[in-house]
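Note that one protein chain of the assembly has been removed; the remaining protein chains are unaltered in position.
Moving on to chain A:
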Amino acid sequence: MELVNTISQGVLLGGLFALYALGLSLVFGVMRIVNIAHGDLIVVLAYIGLTVTEFLGVSVIVAAPLILVVAGGLGWVLQRGLFEFVPRHDPLIPLLVAFGLSIILQNLLLMGYGADPQKLSLGRLEQASVEILPNLHIGVFSLIIFGLAVAMIGGLQLMIYRTGFGRALRAVSDNEANAAMLGLDTRAIFRKAFVIVMLTVAVAALLMAIRGNFDPASGSTRLLTAFEAIVIGGLGSMWGTLAGGVIIGIAQMVGAQIDASWQVLAGHLVFLVLLFLRPSGLFPKNDG
């Protein structure tokens, strides 16, 4: 039962890792930008969540719609004011711009909030659990995280494969120059895409901030986990990203059972092994 409990905790944790990775995967898939600042954007939105809840004196759930609006606006501003001006013919240029953005964001957060770890609270819901099998208790909040991950991946899949915007997104992802030549407004598509990316980032940020502590330097570990989930799952496959997140989650939980110091390391080791065995990921295709 101990092993079942560990694995189920790992599966649920994988949902959070998949949420970290969703936006990163979209930015890379559509805009071909490796957004090194993705982890820091998660942390920025966690701090925005903290500020909004403290300023308004309301719970995260009440403040969430406002935080999502702010996140969407931030996405539009980032694309319109920064990434739109970045030449993408050489992938190194946007990579360096994102790296610079990452450093700027970390230092701004350090200046504004200090280095002390912060956390958002969800009250009693954080501790609540349900017994799904005899002696097997699952945290309600962990279930919510996993449910949100599945719902968001399903929603994004529907958007990408069942809507006109998704069709345009895939066309631009296939060949931006051809899409523009035929009359697709690629700039508008990129702006909308970045807004959607930041909405996923906001959800991931709030859940991360409720689940554990965060500080201005937390972004890099989130970025690394997101990258690992994407690579394990296979580039372009959202359900694969969830599978990747779940694998890292299980590895971390099993590692933690062996020794607490093994938790993070176990995730990275499993990633390295899978990268060696399946370099193109478990589900290496573009149809998710």
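In this section, a contact is a pair of C-beta atoms (placed from the backbone, for glycine too) under 8 Å apart; a residue touches a chain by one contact, two chains touch by 3 or more; residues count from 1.
Everything that follows uses one rule, which is that contacts and distances are computed from a predicted model.
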Field: Hidden chain of the complex, named as in its UniProt record, picked from "Cytochrome c oxidase subunit 1", "ABC transporter ATP-binding protein", "SUF system NifU family Fe-S cluster assembly protein" or "Nitrite reductase (NADH) large subunit"
entry: "ABC transporter ATP-binding protein"
Query: Which one, A:80, A:119, A:137 or A:170, makes contact with the chain that was left out?
result: A:170
- request: Sort through A:87, A:183 or A:279 and give me the one touching the missing partner chain.
  value: A:183
Task: By the contact definition given up top, give the residues of chain A that touch the hidden chain.
output: 164, 167-168, 170-171, 173-175, 178-185, 286-287
